[in-house]
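Just passing along the structure, written as C-alpha cells.
With one protein chain held back, the other chains of the complex are shown just where they sit.
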Amino acid sequence: MQVSRRQFFKICGAGLSGSSIALMGFSPAPALAEVRSFKLARATETRNMCPYCSVSCGVLIYTTGDKSKNAKADIIHIEGDPDNPVNRGTLCPKGAGLLDMVKSPNRLKYPEVREAGSNEWKRISWDDAITRITKHMKADRDANFVEKNAAGTTVNRWNTFGFLASSAANNETGYLTHKILRGLGAVAFETQARI
Amino acid sequence: MALQSLDIARRSATTTPPPGVRQTTEVAKLIDVSACIGCKACQVACMEWNDIRDEVGSCSGVYDNPVDLTAKSWTVMRYAEVEEKGKLEWLIRKDGCMHCADPGCLKACPAPGAIIQYANGIVDFHQENCIGCGYCVTGCPFNVPRISKEDNKAYKCSLCSDRVAVGQAPACAKVCPTGAIQFGSKEQMKDYADKRLVDLKSRGYDKAGLYDPQGVGGTHVMYVLHHADRPELYSGLPDNPSISPLVGLWKGFAKPLATVAMAAVALGSLFHYVTKGPNEVSKELEDELEKEDAK
Amino acid sequence: MIRNPKDLQRYTAHERANHWVVGICFILLGLSGLAFFHPAFFPLAQLFGGGVWARILHPFIGVLMTLSFLGMFFRFKSLNTMTPADKEWLARVGEMVNGDDHNMPEQGKYNGGQKAMFWVMAASVALLFVSGILLWRAYFNFPVDAVRLGAVVHAAVAAAMIGFIMVHVYAAIWVKGTIRAMWYGTVTRAWAKQHHRGWYRQMTGK
Partner (left out) sequence: MTNHWVDIKNADLVIVMGGNAAEAHPCGFKWVIEAKKERKAKLVVVDPRFTRSAAVADYYAPIRSGADIAFLGGVINYLLSKDKIHHEYVKHYSNATFLINPDFKFEDGIFSGYNAEKRNYAKDTWSYQLDKDGYAKVDETMQDPNCVFQLMKKHYSRYTPELVSKVTGTPKDAFLKVCEMMAETAAPNKTMTILYALGWTEHSKGSQNIRTMALIQILLGNMGMAGGGINALRGHANVQGITDMCLFGANLPGYLTSPNEADVDRKTYLEKRTPKALRPNQMNFAQNYPKWFTSLQKAWYGNAATDKNDYAFDWLPKIDGAYDTLAIFERMHQGKMNGFVCQGYNPLASIPNKKKVGDALAKLKYLVVIDPLTTDTSEFWKNHAEFNEVDSSKIQTEVFRLPCNLFAEDTGSFTNSGRVIQWHWKAADGPGESKRDVEILASLFLKLKEMYAKDGGKFPDAMMGLTWPYRIPGKPAPEELLMEINGKALTDVLDPKDKTKVLVKAGEQLGTFGLLRDDGSTSCGNWIYCGSWSQGGNNTAKRDNSDPSGLGQTLNWGYAWPVNRRIIYNRASADLAGKPWDAKRTLLKWAGGKWVGNDVPDMRPDAAPEEGVMPFIMNPEGVARLFAPAMADGPFPEHYEPFETPLDKNPFHPNNPKATSNPAARVYKGDMEVFGKAKDFPYVATTYRLVEHFHYWTKHSKLNAVVQPEQFVEIGEELAKEKGIASGDKVKVRSMRGFIKAVAVVTKRIKALDVDGKKVHTVGLPNHWGFKGVAKSGYIVNTLTPFVGDANAQTPEFKAFLVNIEKA
C-alpha cells in the first residue's frame, strides 16, 4: 500500500482520536493559546538616530510611561525607523544592540576624580569637578598663553591644553565646543575624523 | 490578541480539533542566503526583542558565536568556507526554527498546549505548559529546540508571534540590513524567491533553488540557496528532512495501538474472570489437609 | 491477625517489602508514564502535582524501582531457573487459562508462567532503565538519534510491561489464596499443594 506522508499523518490522527474516544474518561484541556503580549502596546515612541556609524540610521526608541510627570521614562526597546529613507527600519548588529549600550552597567553616573598617584576613583560633586578642572585650566592658560610670537605678531594661542572632540556628539555640541575652544585660544584639538 | 487564541491549527497532546473555521493568511520568512552578509543583526535583534541574553562566550577559532543554538540564542549564524575549483565561497546560513507545516516537535510533545501551531503557520512553544521532557528535541528534524538549564523548559524561535499577532514582522526580518530576511505571506515569499532565483541563475548559479522541504510538509521559514542541490554545504542543512521514523513510529500507530492493547489486556482479564470464574483451591484438598491435621 | 500455624511461609517480610517497593514504584511510574504516553492519560500528571512534577519524579522513581528490582532479582533469580517441567507447563498453559489445572505438570515454588514473567520483568526493567537514562535530559545529553531510539524503546517496553503486570496482578486475583502471600507471607497448604505441589512437598517433606 502506498501511503503518502500526509495520509500517514491522517491515519495516525484518526488512530489517536479513535483511541481517545475509546478511553474517554479524561477530557482533554480546552484548546487555548495566546501569544506573548506585545510589549510596546502603549509605550512612548521617540524618533532618534543610531550613534554608531555614519549611515546614521533612524531609530525608534520606546520608553515606558506617557511622559506624564510621575512616570519616569525608561528605555525598553530600540528598533529601526521605517520612515528613514536610508535604513528603512533595518539596523545592523550594533544598532540592534543599542539598548544594551544605553543600559550598560559601565555607564558613568556621577563625576569622579583620580588623584595623582592614587589607585582609585573618588566620587565628587559636579561643582567640585568643574571648580577643580577650571582651576587647572586657568593656571595652565595663564602660565602658558602666548600673546605674541617672536616676530611680534599677535598669535593669542594656548597650546599646552588639548581637546579631543567626540564624533558621536551632535553638530550643535561640536559647534559649541569649537566656539569655546577658539575663544580660549586653544589650537591643539582634534576629532575622530582622521582616525 | 484574545481572538488569536482561537486561530490555532494544532495543539500538542490534544486529541480534539481546535476551532478551525477561520482561515488566516499563512505567513513565511524567506532567508535569501545569497544576500546574507552574516552580520548577526538578526541574532542581536532576536535577543533584544525577546528579552534574552546569552552568555558572553569565547572564541573557538571560528566566527560562529554563540557556537550553537541555546535556550537563549534562538537563531545563530553558521559560517562555512567552501572552496571548489579554486573559488572560495563563504556560505553563511541563519539557523533556527523552520516552522514546519508538519512540526515534529509538536507531534512528539506530550504536554497539552505546550506547542501550538497557529493557523498562520507559526509553531510556538508555550513554556507555561512545557513540562521540560525534551521530546520536542527528538521530534525536530532540524535539531532546533533547546531545553534551558535554568528552568528546564524548551525554547526556540517563536517567529516573534507577539509581533506577527499585531501585524508586525519578526524582529530578525525587520532588522536585516541587506534584506536577506524577508517576511510576508507564504505566497508572497515564494514569488519573491522566484525572482531571486532568476537573478541568481543569471549570475551563474544554475542550481539555485528554494528550500521548502516537503518531507515536513513545507516550512514557514524558507531559504533561497545558490546551491540548492547540495544543502549540506550550508553547515549541514539536511537534504531531505523528515520527522525521524522512530518518532513517527513512537507517536504514530504505536501508541494508540498499545493503548488499545493495554485496555484489551485489562478487559480480557475481566472477562476471563467472569467467564471462567476464580481459580480456587479445591475443596477436596482443603478437606484432605484438615483431615490430616485432625489426626 | 491469627493465622493457621500450619500455613506455609511463602515470602519473608523482607521479600514482601521489597516486592511492594517495586510494586508501588511501578504504579507511580505507570501513572506518570502514561501521562506522557498518550494525551488521554495526561490528566494523570495531576496526581503528581502537574506535568512538570511528573516529569521530574518519574525518572527518580524509575531509578528507585530499578534498584529495588535488582534486590528482588538477586533474591529470586536462582528460584526462576527454567526446567523441562516448566517448559511443559508453558506448552500447556491453555488448559490452565481455561480453568482446568488438574493435569498440569507438578510445579516447584514457581510455575513456568511465573518464571517467564520473572525474566520478562527483568529484561523490561533493564531496557526501561537504559532507555530511560537516554531520555533523562536534566542530567544527560545523548545524541539525538540515541534519544529517539530510547523514546521508542521506553514507550514500547513500558506498554508491554504494563500488560504483563496486568496479567501478573490478574493472575494473583484469579488464583484465590495467592494475594495473601504478598500481604502477610503465608499460603495455605492446600493452595500450595494444588498450585505448587513440588514446593509443597519440599516444604512439608510429604
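Labels for the chains are A, B and C, by order of writing; each one numbers its residues from 1.
Quick note on the criterion: a contact is a pair of C-beta atoms (placed from the backbone, for glycine too) under 8 Å apart; a residue touches a chain by one contact, two chains touch by 3 or more.
Please read these numbers as outputs of a predicted model, since none were measured by experiment.
Every visible chain touched by the undisplayed chain in the complete complex is listed here: A, B. Remark: the omitted chain is touched by one listed residue; of B:Ala13, B:Val27 or B:Val44 this is B:Val44.
The set of subunit B residues touching the chain not shown comprises 34-41, 43-44, 47-48, 53-63, 65-66, 73, 81, 83, 88-90, 92, 177-180, 196, 199, 202-203.
By the touch definition given at the top, subunit A reaches the unshown chain through residues 44, 46-58, 61, 63, 72-75, 78, 83-88, 90-102, 104-119, 121, 126, 129-138, 140-142, 144-145, 147, 149, 151, 153-195.
Just so we're on the same page, only the chains that are shown with their structure count from here on.
Chain centres here are C-alpha means, and the one lying farthest from subunit C is A. The chain occupying the central position, as judged from C-alpha centroids, is B.
With centres defined as mean CA coordinates, subunit B is found 35 Å away from subunit A. Chain centres here are Cα means. That of subunit A falls 66 Å from that of subunit C.
Residues of subunit A found to touch two or more other chains are 16, 19-20, 23, 28-29. For subunit C, residues that reach two or more other chains under the stated contact definition are 38-40, 42.
If you check the complex, the residues on subunit B that touch subunit C are 13-15, 108, 110-112, 129, 131-135, 137-138, 143, 147, 152, 244, 246-247, 249-250, 254-256, 258-259, 261-262, 265-266, 269, 272-273, 276-282, 285-286, 288-289, 293. Across the complex, subunit B meets subunit A through its residues 1-2, 4-5, 8, 11, 13-16, 18-19, 39-41, 43-45, 48-49, 53, 102, 112-113, 116, 118, 124, 126, 158, 161-166, 168, 171, 174-177, 179, 215, 217, 242, 248, 251-253, 255-257, 259-260, 263. Of all the residues in subunit A, the ones that touch subunit B in their complex are 5-6, 8-9, 11-12, 15-20, 22-23, 28-29, 31-39, 41, 77-80, 87, 89-93, 95-97, 99-100.
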